[in-house]
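Only one protein chain is missing from this complex, and each of the others stays in its spot.
Chains here go by letter, A, B and C, matching the order in which they are written, and residues are numbered from 1 within each.
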Amino acid sequence: MLIGKRGTATTAIAVASAEKVTVRGRNLAHDLMGRATFTEFFFLAATGRSPTKEQRFFLDLALVAIAEHGLTPSVQAARMTYAADPAALQGAVAAGVLGCGTVVLGTADLCRKLIEDVLARVDALGSLDEAALAVAREHRAARKPIPGYGHPLHKPVDPRAERMITLARERNVAGRSVETALALAKAVAEVWGKPLPMNVSMAIAAILRDVDVPPNLIRGVPILARTAGLLAHLIEEEAAPIGFYLASKGEEAIDHRAEAAEAG
Amino acid sequence: MLIGKRGTATTAIAVASAEKVTVRGRNLAHDLMGRATFTEFFFLAATGRSPTKEQRFFLDLALVAIAEHGLTPSVQAARMTYAADPAALQGAVAAGVLGCGTVVLGTADLCRKLIEDVLARVDALGSLDEAALAVAREHRAARKPIPGYGHPLHKPVDPRAERMITLARERNVAGRSVETALALAKAVAEVWGKPLPMNVSMAIAAILRDVDVPPNLIRGVPILARTAGLLAHLIEEEAAPIGFYLASKGEEAIDHRAEAAEAG
Amino acid sequence: MLIGKRGTATTAIAVASAEKVTVRGRNLAHDLMGRATFTEFFFLAATGRSPTKEQRFFLDLALVAIAEHGLTPSVQAARMTYAADPAALQGAVAAGVLGCGTVVLGTADLCRKLIEDVLARVDALGSLDEAALAVAREHRAARKPIPGYGHPLHKPVDPRAERMITLARERNVAGRSVETALALAKAVAEVWGKPLPMNVSMAIAAILRDVDVPPNLIRGVPILARTAGLLAHLIEEEAAPIGFYLASKGEEAIDHRAEAAEAG
Partner (left out) sequence: MLIGKRGTATTAIAVASAEKVTVRGRNLAHDLMGRATFTEFFFLAATGRSPTKEQRFFLDLALVAIAEHGLTPSVQAARMTYAADPAALQGAVAAGVLGCGTVVLGTADLCRKLIEDVLARVDALGSLDEAALAVAREHRAARKPIPGYGHPLHKPVDPRAERMITLARERNVAGRSVETALALAKAVAEVWGKPLPMNVSMAIAAILRDVDVPPNLIRGVPILARTAGLLAHLIEEEAAPIGFYLASKGEEAIDHRAEAAEAG
């Protein structure tokens, strides 16, 4: 049975024949291998276009900025999974990728939408600052966290966000999206009554938008980045295992409450 | 409870504090962001060393060579999974990563071991060709497939392997491992009585070994590469869905045999 | 670092010591093994209570109703994944579980919320039928599909839903939730101008609600059920592989459009 509609039943990404592999119309072996970096290849495969110099630079920057953050929950999940079956490296990576959900890493996409929400109000409200304030107040009134501001560890600033903004200015690509992110930072500080640092997800969303990286590719950036970090940890896990030890320390920290038996 | 031994209880990859993230002893924001490409970062995080120029070139080359091969089974699994929950991009990527198992993509690691097996016999057997023949004959006698030779589609040559070998020669890095891979190709043709093309997994294993990329990193290359390809397909799936249609065509091609009810 | 709040740092489900395993206050070996069926155990572990006779009966019924539906997309994804690494059974099951997303199997939970939405309007609107009509009209006006009605294959009725309702009546457990589901069926037929069959997700949601199965357990039912079906298919895949053949037929059905290279 077919669930939903048939659709176009086409793909534009790649096709392989006996003598060649074609990716977005290019001959993989002759036009891409040895000519494109992995980052350039990712941009091309995902969008159908070769990146500009600045798109390549800032896509590399974004991938490097969030590939690694130490023993995050998703890294720990991956290391525990690897310890249970070292022969299935792909299973351990998958377990880690599954931890790249909206709460932790998925916010770049929400940040982009927030920027667009602010920009859509500028005409009606008269200025970027007023539009940013309106959006911040709405989140606060609804008791919703505002994506892109605040970090559980990095205070008073997220050094990765700061560095990205600096580089965007140095290379003259900081545009309307970066302005919006900065206006939101001010608005958030005023509405919450304390500074919340712009975090790396907002910096990525703003800068990649300013250099015209398509939105859907931004959504994939955290997952590709963290896959590199996960592989690094799993290579270390093989040589110096800590997966089961991590689990034993977690278990020790939790009390068992038999009396809570009626929850559910 | 602790399963197995406590081990060293250390990690050398990364640590984050309020003001900075340290990766392999480098300050992420200042020393790596804007300076390292994503590929260089991956090498550093995984090995603790910055790549040489040739290591960087051939790691990029390997990642580009196998990131994309059209509508592979793992791409189809990912697209079907995405169709069932477009909000959980990470789940669809994970489903695709799980398809990067030993049968399809995991062979680079086996190829490296095969090369080392041949090299270990050279002294006893007198020449690389004799050592390659001995290994090929053992596989044939045991009716085991020989990793790195033959491909379900690419015949008479795998264009990606060919291109990699060409580039390795042009850049003067082809060494003992590439020689071994070529000696094995001759031995396999003789023992099997027909040419089996050296495939891309063997080319990757041989060349990365010749430029001293550590073995464990090689094992991770197919997974990182394919994650980029999977993301490209999932971005397309969102805009032009084919996941459920693929499944409907698969289903149509299979007969239901009620009489086979006693298998198991 | 800690993401979010510390919380209670307790669990009430299970704890293991050298001499025993305790599950929800019961000694696993002595009080549960040999006394509880797997379904009863699942109910107890998840809720802290032993099921009543009717809860056990209808939980078994729901699990049996949706465990298996032939070569669904998630089964195909699992079989393709297994084909790529037969040693990692858990990876293939996980790939299939990832396909149990909101579009396909996650609707029981949405159906329960729909029932509660209708019930919350009865007082204001005067009758169950009016409340159901109001909810159906809102979905239609917003061009949203209404969860629990319609099925890509089963027409004019979903035989599994019909059988569940029959059994609920025979055993005298059909209550306010089943009434609501039937009122919605009428309302949907009127608003959409054609009958849409009540599907198995709505029947499960309504009946399990009428026998007081906690909502969160309902959310887990499709996943547990399908895991049994997935395992059956993977056992068959080992003996009679079709995973890669399914993928080859899917691939054949899709055209490659090089001209669409600028999407993204």
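Convention: a contact is a pair of C-beta atoms (placed from the backbone, for glycine too) under 8 Å apart; a residue touches a chain by one contact, two chains touch by 3 or more.
Every value quoted in this text rests on a predicted model; they were computed, and no experiment measured them.
The residue from C:Ala65, C:Leu133, C:Met198 or C:Ile254 that touches the chain not shown here is C:Ala65. Listed residues C:Arg121, C:Arg140, C:Arg163 or C:Arg257: the one in touch with the omitted chain is C:Arg163.
When the omitted chain is restored, the residue from A:Ala14, A:Leu28 or A:Leu98 that touches it is A:Leu98. Listed here are the chain A residues that touch the chain not shown: 1, 16, 70-74, 76-78, 80-81, 83-88, 91-92, 94-95, 98-106, 235-236, 239-240, 242-247, 249-254, 256, 263-264.
For chain B, the residues in touch with the chain missing from this view are 1-4, 9-12, 14-15, 22, 24-25, 46-49, 73, 85, 87-88, 90-91, 94, 103-104, 152-153, 214, 216-217, 253-264.
Against the chain not shown here, chain C presents residues 1-21, 23, 28-30, 32-34, 36-39, 41-42, 45-47, 57, 59-61, 63-65, 67-71, 83, 88-91, 93-95, 97-101, 106, 153-155, 159-160, 162-164, 167, 214, 216-217, 219-220, 223-225, 227-229, 231-236, 238-242, 244-245, 247-248, 251.
Methods note: only the chains that are shown with their structure count from here on.
The distance from the centre of chain B to the centre of chain C, with each centre set as the mean of the Cα atoms, comes to 36 Å. With centres set at the average Cα position, the gap from chain A to chain C is 30 Å.
Those residues of chain B in touch with two or more other chains are numbered 1, 16, 70-71, 83, 88, 91, 94-95, 98-101, 106, 235-236, 239-240, 242, 244-245, 247, 251.
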